[in-house]
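Note that this complex is displayed minus one protein chain, with the remaining chains in position.
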Amino acid sequence: MNVNELICNYKSGYSLEQAFYTNEEVMAAEWKTIFQKHWLFAGNTAQIPKAGDYFLYHLQSDTVIIIRGNNEDVFAHYNTCTHRGSAICLEEKGHTAKLICPYHQWVFDKDGTLLNARMMPDDFCKEHYNLRSVHVNVVEGLIFISLAKEAPDFSKIEKSIAPYLRPYQINTSKVACIKKYTLQANWKLVAENFRECYHCGGAHPEYCSAVIGANLREDTSELEMDKRKTWSENGLATQLVEVIPGTTTYAIRYPLRPGIESYSVDGKKVSIPMGLHKNHDAGVVGLVNYPNFWMDAVSDYIWTMRVTPIDAATTDVEFCWLVDANALEGKDYELQRLTEFWEITGEQDGKLCENNFKGIRSNAYKPGPYAPVEDQVVNFVDWCVEQLKTGL
Amino acid sequence: MNVNELICNYKSGYSLEQAFYTNEEVMAAEWKTIFQKHWLFAGNTAQIPKAGDYFLYHLQSDTVIIIRGNNEDVFAHYNTCTHRGSAICLEEKGHTAKLICPYHQWVFDKDGTLLNARMMPDDFCKEHYNLRSVHVNVVEGLIFISLAKEAPDFSKIEKSIAPYLRPYQINTSKVACIKKYTLQANWKLVAENFRECYHCGGAHPEYCSAVIGANLREDTSELEMDKRKTWSENGLATQLVEVIPGTTTYAIRYPLRPGIESYSVDGKKVSIPMGLHKNHDAGVVGLVNYPNFWMDAVSDYIWTMRVTPIDAATTDVEFCWLVDANALEGKDYELQRLTEFWEITGEQDGKLCENNFKGIRSNAYKPGPYAPVEDQVVNFVDWCVEQLKTGL
Partner (left out) sequence: MNVNELICNYKSGYSLEQAFYTNEEVMAAEWKTIFQKHWLFAGNTAQIPKAGDYFLYHLQSDTVIIIRGNNEDVFAHYNTCTHRGSAICLEEKGHTAKLICPYHQWVFDKDGTLLNARMMPDDFCKEHYNLRSVHVNVVEGLIFISLAKEAPDFSKIEKSIAPYLRPYQINTSKVACIKKYTLQANWKLVAENFRECYHCGGAHPEYCSAVIGANLREDTSELEMDKRKTWSENGLATQLVEVIPGTTTYAIRYPLRPGIESYSVDGKKVSIPMGLHKNHDAGVVGLVNYPNFWMDAVSDYIWTMRVTPIDAATTDVEFCWLVDANALEGKDYELQRLTEFWEITGEQDGKLCENNFKGIRSNAYKPGPYAPVEDQVVNFVDWCVEQLKTGL
């Protein structure tokens, strides 16, 4: 297996060769050229409201501490002591005034500065042993990190998604639920699955009952035109952003089926309007940022998905549900009603991805033709191959 | 580790070098030269009595769908959609009128023909996207498949085993039980174990109480001569078939201990005579087909064993018990009585194989001399090395 040869043989419009999905060398190449380079969605600032709040993000052999500093700042550090390498934070999330290594009690500030290393000799240069940090950018409450030495430009991402995010007021919103899944599937199959609705009619009855056109059998152009007008009048972003060369972001607003208020099994609203929204008429905001961020937001809640490869055959997926800062569980929303729509739909997709991966592992698998309605999958796959090509 | 060098150093009459049993490169070479070439036992037609009945056979990264067609035919297809590779059948066995991919609903006929691929462009050549199929041969109800591009000759196998199988009427028989085991042992150790009775006296009290001579301490020649006469008069096959160069099949009929009616813990019959048999006097039919098929049949039931390597250190074993078409559970047979004899004996063998593998993993292991009574093991091991030699 030679990654370069694989790349050369790639034929756009057809699914990838088996090795792209199953080979650990390809995974290592993707990790280097995609995950250690591009901006990765880590979580949101509502997860760490107070200074000293932190959570961990596991990225293959690395763990990154995402911690809130003293002035609303967010810092990201590798969870590795500069003394003998011990992990510093042992819990998945928590609160701490200082980052203190549990092994020999070296003390670091929230910004990573080494404050104290007891019993070290007089000529010990403390300033050489600050925590190793990771680039961070926060846009409207969404935290992105980059493992790259020099982080790529963030301004295009920010410009594309900020207008869509602003009305939700994520920074002061409330984390209602976080749920993690581990899928036995290559990460790209998870991404591909979320870039087409060719499968929706057969696989997602709940989703199709909420989203007009998801079954690819309904004409939605007139409804969209109407809605787009209303949204614009209400100051809501409607500008379609597509992933073009040099960018990683997709953004769209589309309507729910008439009479449907939210992403819910019964179509009724599940919480109070979020942030600056005044009603349940904002439709759906769909955001994607390659390689690991997906978000679908309705008027009353946000659902985010973070996709993280463990190895070629295993992918971690984290779902997070955000509601309005003032939404009270039991009064304004029921947790089960809030989460079931994406639990059902997400688990349907998880199974599809795992079955897809099982079949691809066969010697009988060959790249097959994407249908015309799978053009955004082709866009994503092209992008991946391009990253490998230019990055290697 | 060089597979060719290993093959060169092989000394017939001695157990194999450690790497033959533990090395994944050797396993890959065996997979290619043995399992992807020779006829493999998959199961029997009694498992899929009606058109549209199917079961899956997992062969390392491949899964094969064995499905009954409309005219008693049996088809075998890789379980991989020609669109984007998804697994098509998700259950280990079932019934379906058409093979419909659960991802995007491409529809295939039981014979693998692509019937419908919705929303594909007008110039899409459906006939290029039939399911990829596997060679199948059915002999007297036993289903054999070949993963080879061009399947090897099947006629010698058929000729050797058909006369032994015919009286059992497998196609209309009844599947009483299927049981799967996963052994922590190289697949060849499982095969070796089933090719000698040097271990029987010490390890298999139940088996030795049913089979005269199994302990290698009893002279059975006179009894065999008598029985052979009776069997021939009753039209039962008795012709010994040995594995010689260019063949893969072993077949034999041998007597039970006088007074013993069946393979059972108490020696009494466990069900009504099977198929065309009129009494419980057919002795034991023993069939082997390299590399993965073992069968022991008595007058009232058939027990088959299917051996499938998972990797160098792991082997799947499937036992299947067949009884007469008209045998009623609770009346004609008790499931527990039917299965316990081979459960006990098979589990004793499973432990022996796992212990054998544990010891072979040691740096202190060296090939040891087979005893003269282990000559059929030598035959099997010679055959394996020969396949590697000529196949690589």
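When the chains are written out, they are named A and B in that same order, and each has its own residue count from 1.
Just so we're on the same page, a residue touches a chain if its C-beta (ideal position, glycine included) is under 8 Å from a C-beta of that chain, and two chains touch if they have at least 3 such contacts.
What you see is a predicted model; the values in this text were computed from it and never measured.
K.L.:
If I consider the whole complex, including the chain that's not displayed, which of B:115, B:240, B:371 or B:392 touches that chain?
P.N.:
The one listed residue touching the chain not shown is B:371.
K.L.:
Footprint of the hidden chain on chain B, which residues?
P.N.:
Residue positions of chain B that touch the missing chain: 15, 192, 198-199, 201-203, 216, 352, 355-356, 358-366, 368-373.
K.L.:
Would you write out the residues of chain A that touch the absent chain, in ascending order?
P.N.:
61-63, 78-88, 90, 102-105, 117, 119-121, 124, 129, 132, 147
The criterion applied here is as follows: only the chains that are shown with their structure count from here on.
K.L.:
On a C-alpha centroid basis, what's the spacing between chain A and chain B, in Å?
P.N.:
48
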